[in-house]
Every structure is written in structure tokens, then in C-alpha cells.
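This part shows subunit A:
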Amino acid sequence: MADPLLKIENLSVDYRRHGKRVHAVRDVSLELNEGETLGVVGESGCGKSTLAMAVLRLLPDRDSRIPGGKIFFRSQDLLALDAEPLRRIRGGQIAVIFQDPFSALNPVLTVGDQLEESMEVHGGGRDRAKTLSLLERVRLPDPERIYRAYPHQISGGQRQRACLALAIANRPALLIADEPTTALDVTLQKEILDLLDGLRRDLKMAILFITHNMGLVSQRTDRLAVMYAGEIVERGKTADVMSAPLHPYTAALLRSLPRLHKSAGKLPIIPGQPPDLSAVPGGCPFHPRCPRVFDPCAEHIPALLPHEGRSVSCHLYHSPVAAGR
Partner candidate 1 sequence: MPAYFAKRLLFLVPLLVGITLVTFGVMQLAPGKPTDMVTDMNVKASAEAKERLIKLYGLDKPWHVQYWDWLKRFARLDFGRSFRDDRPVLRKIGERLPATLLLNVSSLLLIFLIALPIGILSAVKQDSLWDKSLTVFVFIGFSVPTIWLALLAMITFGLKLGWLPISGLRSLTYDEMSLGAQCLDLARHLALPVLVSAFTGLAGLSRYVRNGLLEVIRQDYIRTARAKGLPENRVILKHALRNTLIPVVTLVGLLLPDLIGGSFIFETIFAYPGMGRLGFDAIMARDYPVIMGVGTIAALLTLVGNFLADVAYAYVDPRIRYQGK
Partner candidate 2 sequence: MSDGKQTLGSTLRRIVFCSTPVALSSLLFLSACRSDSIPQPAASATDAAPATGDAYVEASIADASYLNPLLASDSASGNICSLVYNGLVKYDKDLRLVGDLAESWEVRSGGTEILFHLRPDVRWHDGAPFTADDVRFTYQRLTDPAVKTPYGVDFELIRRVDVPDPHTVRVVYKEPFVPALESWGMGIVPKHIFSAGDFNTHPANRRPIGTGPYKFLEWKTDEKIVLTANPDYFEGRPRLDRYIFRIIPDSSVQFLELRQQSIDSMALTPDQFKAYPEFFRHYNKYRYPAFAYTYLGFNLENPLFRDRRVRRAVALALDRSEIIDGVLLGVGRPATGPFPPTSWAFNPDVADIPFDPVKAKALLATAGWTDTDGDGWLDRGGQKFEFTLMTNQGNKPRELCALILQNHLAKIGIRVQVRILEWSSFLHNYVDKKRFDAVILAWSLSRDPDQYSIWHSSQRKEGQYNFVGYANREVDMLLERGRREFDFEKRRALYHRMHAILAEDLPYIFLYYPDSLPTIHTRFVGPEVAAAGIGWNFREWFVPKSLQKYRYAS
């Protein structure tokens, strides 16, 4: 097989916040092939959204920095790209759909305008019929009305569909979906996800699916990467990870999932808080919360190493000596 569609190599991202440096993403490597769906899972604040935004360099210039790493898209290093080629990739070959449909659309422009604009800047010109068919494609009722509407005039679900339409407007090869359904209620969630699935198949897109909810990714992704404290702690085929999580954090995430038909019982919650990324604990960052913590955890930082066909960073599977960094 050829090069992967997206290849992230040893990427780190720093934030400046309150005058302190925050290591939001640390030494992350990922690969995503054409047409494949990769889920990135973790609690909020683990750096997964930062990772997603870093791909398209959408992080605020003033407050963030990428001290190291490379992001290859079709063998092109996105981080080294000039403004114009980068712009052509944004919304063209790589599209994004954001978490909050309420704030993601410009309130003073009509939905139609915002869609057409996207096609226009990628050489598609302004084509009302095409825009309307796009709206139909994301199964929006009464596309004519939506076309003319301002964002606040349509419902949240409709807005997210509009965002989806925006994302697929230029038939991207890669869609970054950053918690696309978190802000919506459960019934809408499923509709949007099904729509996303359908579009993926039709358009043969790859999807980088960012979520904190493992339940959402179990059915819809090919592979999974679990992030904790800015690092990937486990990576592998979705089915493998779901059925037999290696890392205690993955296991804890899975336990906290409401199971179908068993939702009445109390869900176990992972004790403690994810760490402040400006002061990550020494050793394994998860050790203060880990149910299976043992001696080396506080001392040594585990490395992400292959184990049984996937990768995991945990002293349970690799001796700390080997993991020395």
C-alpha cells in the first residue's frame, strides 16, 4: 500500500496560558489511511482536540507553539506549508466539523452564503443549484429555506447538518470530526452519526473522529487511539481495543460506558481528575488515578510500544528499563 493519507510523527503542541507553558500534545504519532476511520478518545482536556486542530494549523498563533513533529498529508508536510497551499488544503482536501453547531456558523451570514463561499474559494464558483443539492445531501428539509436562513433561524441539529454540508462541500479526502455530536441530544446524535457514516461511504472519505465517548466510536471506527494527558496511551484496531483493553485507562473508559440495556445501574467513574497539563505528574501520567499502579509507575515514563498487534504505553506490558527515554 502507498503512503498513509495522514501521518503524524512525534507531534508536540505547547500552549501558553496564564504565563505558564502547557504541554497539550506530547510526542504523538498517528497514521490514517485513505477511507479509514480513526477514533481518538480521551477525557476532555487530554489534548485530542488540540491534536485535531494542529493538523490544519487552526491553533491560535499567539498562544500556541509546535515545538516538534511533522504532519504529513499525502506526503506533504503541513507544518512546513506556506499560507496559500495550506489554505487550499483547508476545506478542500481536509475538512473539519466542530463540536458546537451553535457557534460554528457565522451569525450574520446566511447558510447558503457560507456554503457557496467555501466552494467559491476552492474554485467551484457560486452555484446555487449545487448548494441546494448539497443541503439535500445532508438531508436537510426545505433546502430553499435553509439556504436563505441565518444560522439562528434553524435548529441545532439542522445547523450541524449544515456544518456537515460545509465540510463535504469540496469532497475532502479527510474529515476531522471534533466531537461532532457532543452538543446535541441523543436522538440527534445517532442521526448525525448515521449521516456521517453514509457520507463517508459515498465519498470514500477518511475520518479522524475525536470524541470523549467510547460508545460512539465502537461501531463506527476502524482503529482507535486513546489519549491521556497529551499522549497516546493505547492504539489498535477498534474491535481489539474494545474487547480487551490493555491500558488501565482504556479499561476505565470502557467501564464508565453505559451499556445497552444495562443503563440503570451506577456507572463506575474514573476517580480523580485528568492532570493539569502544565504540571503533569512524573512517571506515568496516569499513575495517581490508576487502579493497577505499582512501583515503577511513579518513577519511569512508559513508552508507546507494540504489544499483541497494537501499541500501549504501560509498565504492565513493558519493563520500565526498556522504556527509558
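The working rule: a residue touches a chain if its C-beta (ideal position, glycine included) is under 8 Å from a C-beta of that chain, and two chains touch if they have at least 3 such contacts; residues count from 1.
Selection rule, in plain terms: all candidates are chains of the complex that A comes from, given by their letters.
Bear in mind the structure is a predicted one, so any value in this text is a computation, not a measurement.
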Checklist entry - With subunit A shown on its own, which candidate in 1 or 2 touches it within the complex? => result 1
Checklist outcome for this item: The answer for subunit A against candidate 1 in the complex is residues 53, 56, 58, 60, 62, 83-84, 87-92, 95-96, 98, 100, 103-109, 117-118, 121-122, 150, 152-153, 163, 166, 169-170
